[in-house]
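One protein chain omitted, others in place.
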Amino acid sequence: MAMLEVNDLKTHFKTQDGTVKAVDGVSFSLEPGETLGIVGESGSGKSVTALSLMQLNPKPPVEYPEGEILFEGQDLLKASESRMQKIRGNDIAMIFQDPMTSLNPVFTVGDQITEAIRIHQQVSKGEAKKRAVQVLKDVGIANPERRVDEYPHQYSGGMRQRAMIAMGLSCNPKVLIADEPTTALDVTIQAQILELMVDLQEKYGTAIVMITHDLGVVAQLADKVMVMYAGRAVEQGPTDDVFYDPMMPYTWSLLRSIPRLDTAGEVRLLPIKGTPPSLIFLPEGCNFNPRCPFVKDECHRIDPALEGKKPGHAAACILSPEELENKKHRVDEELGVEG
Amino acid sequence: MLAYVVRRTIFSALILLLASAVIFYIVSLAGDPLTYLRQNPRVSPEDLARFTALYGLDKPLWQQYFIWITDFLTGDMGRSFSQNTSVNSIVAPRVWPTVLLMGSSLLITILIAIPFGVYSALKKYSALDNAGTFLSFVGFSMPTFWLGLILQLVLGVYLTSWAGVRIFYTSGMRTDGGFVDVLQHLALPAIALSVISVAQFSRFQRAAMLDVLSSDYLRTARAKGLPQRSVYLKHALRNALMPTVTLLAIEMGLIFGGAVVTETVFAWPGLGFLLIDSLYKNDYNVARALLLIAAALIIFFNLVADVAYSFVDPRVSYD
Partner (left out) sequence: MVDQPRGMTDLRADGAMGPGEAAAEGYGKVEGRTQKQIVWRRFKRHKLAIAGGLVLLLIYVAALATPVIAPYEYDESDFTAINQGPSADHPMGTDRLGRDELTRVLYGGRVSLVVGLGVGTFVTLIGGIVGLLSGYYGRRVDTALAGLMDFVLVLPFLPVLLVLGSIFQFSAFTITFVIALLLWPRMARIVRGQVLSIRNQDYVQAAKAIGVSDVRIAFRHVLPNVVGIMVVEATLVVAQAILIETAVSYLGLGIQPPTPSWGNMLEDSRTTMTTQWWLTWFPGLMIVLTALCVNFLGDGLRDALDPKAVE
């Protein structure tokens, strides 16, 4: 059994205007030391998936009508709040998108890290502080002995995210969930933070769930990837497979909408038309059909389930791999791209 | 930090000086304070001249102001027009009752409003929160003087005749009565004065707490595995109290202005009642002194609020 196994997770928000199926049947698994990338546009349900793992979605309005989240065999959806408190931070830690607002402004960085340590481990204050200095050092903060007593506002944005990572890793968790950890940072700092995460993963053997809308980040870090659209996984598989041979037109469109340096010749960028659908009024048939470049008549009737297209590689599309390949070629020819 | 406080203090002193000039001028609009002496046929011209000189009324207005403010700075608030004594000796005995009344009201406000505000935010839209919202609207809309009258009527008159013994007194304050007696006199004015503050501060605390509850750093605290209790009481409350502390400091400055109505309704022998009393007696030198004291308190506590904020919020530093 995998260390973390999510089966058919459904996270629904009950609102006045109806039920919003923010996550609607998502499954994946994670082994120790592995990195899973979850990719999607805003509103695709990737962050809600992450918060579901931590059981941090506000209840109400959130409900989990179906599915299970098995962490080392135990279903977190059925775990008590006090059990979850023991798991959070200790076994599964999480870092958030905006380091500017994710640290409490009135406590020192050191206080906030030692607090995390002392919740889960029986150590003295002095010992916890020593550990805090050590993790700050590990995440590359210069002068950690002095910095540990400073307040978040005295840190730069990149340093704050390092401090968040330090806090996340302070109890040596088995899983680290990173929700868009680099989005709010400068490009140069982004690269440093990602590199840091790779290094730390090797050092501590932590499994990482990397949530991002940035395909580049996934390509760089993830062993396997799950693409989400309108609350569902529409394609998942090993990162290389998904990137080199996308089986779902949405993934293909995503890849074609960003510039790449490694492609020979000139590739015209192909923006994705339209906007993600409202989760209350989903289109008939396939959720992606209003924006799909390869849409057929059947797509308006059939809502395709995620199915294996190749070993380990699944996609939710009624087009066969051959059909899809032909269509991709046709578009490329129209745009004048050489294979 | 120190440089900031010094700069801010000097600025406040200048504002106060300006305010003193405006106050002096406003009160001087009342005209000749000796009118009633002039109309009295038994007051001889010599006496009039003596009084005019005593009050410095023979000098131009700007000189009068200059004398008044320099005396004030040396602790002499001038002479009363209606009583043959100094303003100091009229004002001094009135300070303690006002401090006592305001202190009690402040205490009631803090003890009720802050816990209730926090509770309302945590149990948003619960029955108790909704009741609190409604009642605070009633509180905002209640004229203090009428609330005072109703308290006198219900808890003073009706309750006394129903119970057969006097529980609350409806006016005045005795200095020789002992602790219970003081409480019996203090209760009603303190309640009347607190109702609006409680309404105001409980809503303010609720808003501040709600603001904090939706913050990212509380999610971080939960993600660490902190129990709900510490998330609220340590991480949330510390942040949610900061604006309240500041507002409380500012409120203290308004102590005096706020006391006028309540003290008058309950004939509470404090500074506010003295102001009304001096206005009825056309004793404008007393009124003038009280106005300046009121302005000084406002300015001083604004300064305190500013400095206090830098102590409670590590992000604020005035370097």
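Going in written order, the chains are labelled A and B, and every chain counts its residues from 1.
Keep in mind that, in the parts below, a contact is a pair of C-beta atoms (placed from the backbone, for glycine too) under 8 Å apart; a residue touches a chain by one contact, two chains touch by 3 or more.
Quantities reported herein were computed from a predicted structural model and do not represent experimental measurements.
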- Item | Contact set of the excluded chain (shown chains only) | B
- Looking at B:Ala13, B:Leu73 or B:Leu153, which residue reaches the missing chain? B:Leu153
- Among the options B:Thr52, B:Asn88, B:Gln184 or B:Gln200, which residue touches the chain absent from this view? B:Gln200
- Contacting the left-out chain in the complete assembly, out of B:Met1, B:Ile26 or B:Leu233: B:Ile26
- Cross-chain touch to the chain not pictured, restricted to B:Met173, B:Ala223 or B:Leu290, is B:Leu290
- Note on the structure: Where chain B meets the left-out chain, the residues are 15-16, 18-19, 22-23, 26-27, 29-31, 102, 105-106, 109, 136-146, 149-150, 152-153, 157, 193-194, 196-197, 199-200, 203-204, 206-207, 210-211, 214, 251-252, 254-262, 264, 275-276, 279-280, 282, 284, 287, 290-291, 294-295, 298-299, 302
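To be clear about the criterion, only the chains that are shown with their structure count from here on.
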- Item | Length of the line joining the C-alpha centres of chain A and chain B, rounded to whole Å | 55
- Sort out for me which residues of chain A touch chain B in the complex. 54, 56, 81-82, 84-90, 93-94, 96, 98, 101-107, 115-116, 119-120, 151, 153, 164, 167
- Item | Residue ranges of chain B touching chain A (in the complex, touch as defined) | 215-217, 219-228, 235, 238-239, 242, 312-315
